[in-house]
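Structure first, then comments.
Omission of a single protein chain aside, the complex is shown with its protein chains in their original locations.
Right after this comes subunit A.
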Amino acid sequence: MEKARPLWANPLQFVFACISYAVGLGNVWRFPYLCQMYGGGSFLVPYIIMLIVEGMPLLYLELAVGQRMRQGSIGAWRTISPYLSGVGVASVVVSFFLSMYYNVINAWAFWYLFHSFQDPLPWSVCPLNGNHTGYDEECEKASSTQYFWYRKTLNISPSLQENGGVQWEPALCLLLAWLVVYLCILRGTESTGKVVYFTASLPYCVLIIYLIRGLTLHGATNGLMYMFTPKMEQLANPKAWINAATQIFFSLGLGFGSLIAFASYNEPSSNCQKHAIIVSLINSFTSIFASIVTFSIYGFKATFNYENCLKKVSLLLTNTFDLEDGFLTASNLEQVKGYLASAYPSKYSEVFPHIKNCSLESELDTAVQGTGLAFIVYTEAIKNMEVSQLWSVLYFFMLLMLGIGSMLGNTAAILTPLTDSKIISSHLPKEAISGLVCLVNCAIGMVFTMEAGNYWFDIFNDYAATLSLLLIVLVETIAVCYVYGLRRFESDLKAMTGRAVSWYWKVMWAGVSPLLIVSLFVFYLSDYILTGTLKYQAWDASQGQLVTKDYPGYALAVIGLLVASSTMCIPLVALGTFVLHHLKRGDAASVA
């Protein structure tokens, strides 16, 4: 008797698992940046259009494939066509790369979380220098939050070539992160199904708390108004549309095989169309919600810095001209400056170079994304709030939930094909396979805890998944529509769920979405080719800021390997299956 495939205990677990996987760090640190760069409120127009045209159809397709084939990505694509099991292999490879570097973010979140239980927060004050007469030089040039990130957390080296050794503190945190992930995936859907209740819902609790706190902060409205004011001319910028499409694509986590894996544990009769629409809507709603929180935090931080700047200028003028303490305020500053310039021209011209031009717009204009936003900008805002320890703990706890939720999906994408394969699952129990995968990932992940680790992290983050995923999803769509046959797939779905597939989905699957993906692919390829040598941002400790450097040769080779190892799977496996078939046919012919 065949062992029954484990199922989700109820459909809610499946929906929560998908939400937990799709709603990740990208919603918090990439979407607000895009919104700010490409026209504020008007970015929502291309975003929602791409959601309807690209996000929902592709998500529905992946969930339907997983639910119909009831196997992980490799098995599912092999069922569709034996020549296309390379697509599944490519998905597993990309998921493997992703899980390698993604868990390092969880390690950093743990590090900051553990350090939030101190008073004062360690990133709010600069450490003293050797003889206690002033602050550490690097910390003075940069800011205390940047210093804590680059020096205390990463201990970053000046360039990629200088490797340094493995730092034991981030290594310990990475080990803990992998242990937590192992704990969650240990029992398969049984344990994952329970964990996703928390990883899906807790971030929303924290976001709501932060929304209330953020909106009541002084200066929050400045940020909100500035960011959300629509700049309609950006709608004509093709980059806005391309970035909207890319964001929808990567935010939903298509092509990794996680969605196929999750859907394969579904009852065959579940309504995957409804689930697809719900998950994609919730994902986009979360992005917009998170950007409201982020912009109010930005506004608070910018206003705080602007007022600090004004205070510094007032203090400088008060000290130079021995004016009465408290005489200069923000409102009369310009007036008094004018008066002083005319009354004491020589003294004023001496002091003039030191007077900074304080501008709220320039503070708001600093657009940051990625780890910089999460670990530098947010911590800077948090350290200025009251009861900053509480806000810090809440924030990093939320980052952890988001990160672990996505990790569950990534590891499911790797484990489901492995546990489906008869060869492996007959020799090793489920727990051992999960343990091995976590161990291998943790060991390789130690590379990212070295001094140059953050540079390797950026390489993986930028190149491991982008091109490969576009190709994978393109081949997926073409495979389902033209190799398997759209009509056959449609009748399968109807038999499985009892509902007909509307014409809208068929048009999107067969025509619009593949065209979109091809155009995205062409755009990215041409972008890479046109930029020539790839560059990266390195931290210069002597200047206290980032500088641009070229990648050395071996780093470029690694980038090439990353992209090639996943994309080449598709043609190589197809070729291999073709050769095997020919050999078998040759044998059969010779036997006959």
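Heads up, the rule we're going with is that contacts are C-beta pairs under 8 Å (C-beta built on N, C-alpha and C of every residue); 3 or more make two chains touch, one makes a residue touch a chain; residues count from 1.
Here, contacts and distances are computed from a predicted model.
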UniProt protein name of the chain not shown, from "Sorting nexin", "Collectrin-like domain-containing protein", "Dihydropyrimidinase-related protein 1 isoform X2" or "Peptidase S26 domain-containing protein": "Collectrin-like domain-containing protein"
Option touching the unshown chain, where A:10, A:216, A:229 or A:319 are the choices: A:319
Residue among A:37, A:52, A:166 or A:183 that touches the chain left out of view: A:183
Chain not shown: contacting residue from A:134, A:238, A:485 or A:511: A:134
Residue of A:41, A:238, A:268 or A:429 touching the missing chain in the full complex: A:429
Hidden partner interface residues of subunit A, rising order: 110-111, 114-115, 117-118, 125, 127-128, 132-135, 172-173, 176, 179-180, 182-183, 186-187, 191, 318-319, 322-326, 429, 431
